[in-house]
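The structure appears below as structure tokens.
Missing here: one protein chain of the complex. Every other protein chain is in place.
The block that comes next holds chain A.
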Amino acid sequence: QKVSVEVLDHLEHLALVDFRDSEGVERLQKAIQFADQLHEVNTDGVEPMDLVLEDRCLYLREDDVTEGNCTKELLENAREKVEEYFVAPPGNIPLPKLEERETFLQGS
């Protein structure tokens, strides 16, 4: 089944990355088709595996500050900053809806 435009739009919103052109959408379709092969495998009773080191315990360390104070270095790579703040454009404006923004999906 093809992926619907709503889902494609939703993905663009979630990922904040655009499909750019029909090739991008094709790529996703092929990827899903490829992944569908997983359903051939019988996984009844199998627990999902997150990490190969699952048999070992994570450890806790002492809650002491051992490093930090590197504000200057951290700010160096940011393009826009003011004093010790990273500057971002206003945040409470959502990404424009499908009809209003520049995206390849508009034509679909």
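The rule is simple: a residue touches a chain if its C-beta (ideal position, glycine included) is under 8 Å from a C-beta of that chain, and two chains touch if they have at least 3 such contacts; residues count from 1.
Operating definition for what follows: contacts and distances are computed from a predicted model.
Per its UniProt record, the hidden chain corresponds to "GATA amidotransferase" from the list "Cytochrome c oxidase subunit 2", "Septin", "Par-6 family cell polarity regulator gamma" or "GATA amidotransferase". Counting over the whole complex, chain A has residues 3, 7, 10-12, 14-20, 23-24, 27-28, 30-32, 34-35, 37-41, 43, 46-53, 56, 58-59, 61, 70, 73-74, 76-80, 86, 88-96 touching the chain that is not drawn.
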